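A single protein chain has been removed from this complex, and every other one stays in its place.
Here is chain A:
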């Protein structure tokens, strides 16, 4: 027994002296970047193998795109711009308002209208003025090729009015012309909205679930027993989540472009701009996820709390319908939500082909949301 002890001790000393040099070599080599990337890789692998992430990020948006892509416009209303003039209370305008189908857009300059027409944001423009030396009115209508179907509806409405016996004496003539604009398809509205929603659910649900479950299953505790920094854990997760969201976004955009004719004005550059916006969006939405993972007591609390965050934005942020279609009192709420601005920026970049600098207002609002959310997240996020 004693002999054994002595031998063992000698062995130990040898081993220990050998190990010393090893540790010193290792000590200086610790790399936070390596740790962060290892986490990002692990997290990414885990995400792509988790069915819920794939369903929320890809399947849901694609289903909605399919449904709306084939469904077409839905409830029809026609946006008609009225050119500014002294006499907006004329009988023609009055009759147009009565049809209930036509939404009059006022208070814009002629130049504004010209742009809106070209994009198809208004379906037609109408100019009513009293003819010189006459009690009758002259009605000048400009349609746009960007919205020919709605223009045609307006045309028939106007024709009906023209033959309306009450109105007929006061209308002298209807002049019609058409400007050429890009065709604004349903997909051009629906796809950016779905993309925004996909980013929202990936950011919120994914982040909340992952951090809650890592905390509850003590995975994070085990991480803390390694030299890894907390920031590496958050950044690693973030990289994986953003990477996954961007792949999802790219997939949706390309599919929409190939199969539904989604408009990408400047092609690849537009796609890159959209991905930049997507990145910003996911980062902001991940903040909600961090907050939820902090306040949820267990996994079954994640979906209800996440829905409180995502559902209002899903419905009110112009995902399916334009915000302008909402009642006036609801619109300020819509305009307070971050997804509204992401959707707005996406549509402008994709369909109007503007650069990121032109959507700086939307980007700024997203930034402000981001700062606010992360300020809260830092307070409520729990590691253990």
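Keep this in mind: contacts are C-beta pairs under 8 Å (C-beta built on N, C-alpha and C of every residue); 3 or more make two chains touch, one makes a residue touch a chain; residues count from 1.
The definition used in the following text is that contacts and distances are computed from a predicted model.
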Omitted chain, identified by the protein name its UniProt record gives, among "Spore maturation protein", "L-serine deaminase", "ABC transporter ATP-binding protein" or "Acyl-CoA dehydrogenase": "ABC transporter ATP-binding protein"
Touching residue (missing chain; options A:213, A:279 or A:322): A:213
Chain not shown: contacting residue from A:34, A:110, A:131 or A:175: A:34
From A:222, A:360 or A:382, residue that would touch the chain that is not displayed: A:222
Chain A residues touching the omitted chain (full complex): 8-9, 11-12, 15-16, 18-19, 22-23, 26-27, 29-31, 34-35, 37-39, 41-43, 45-46, 49-50, 213-214, 217-219, 221-228
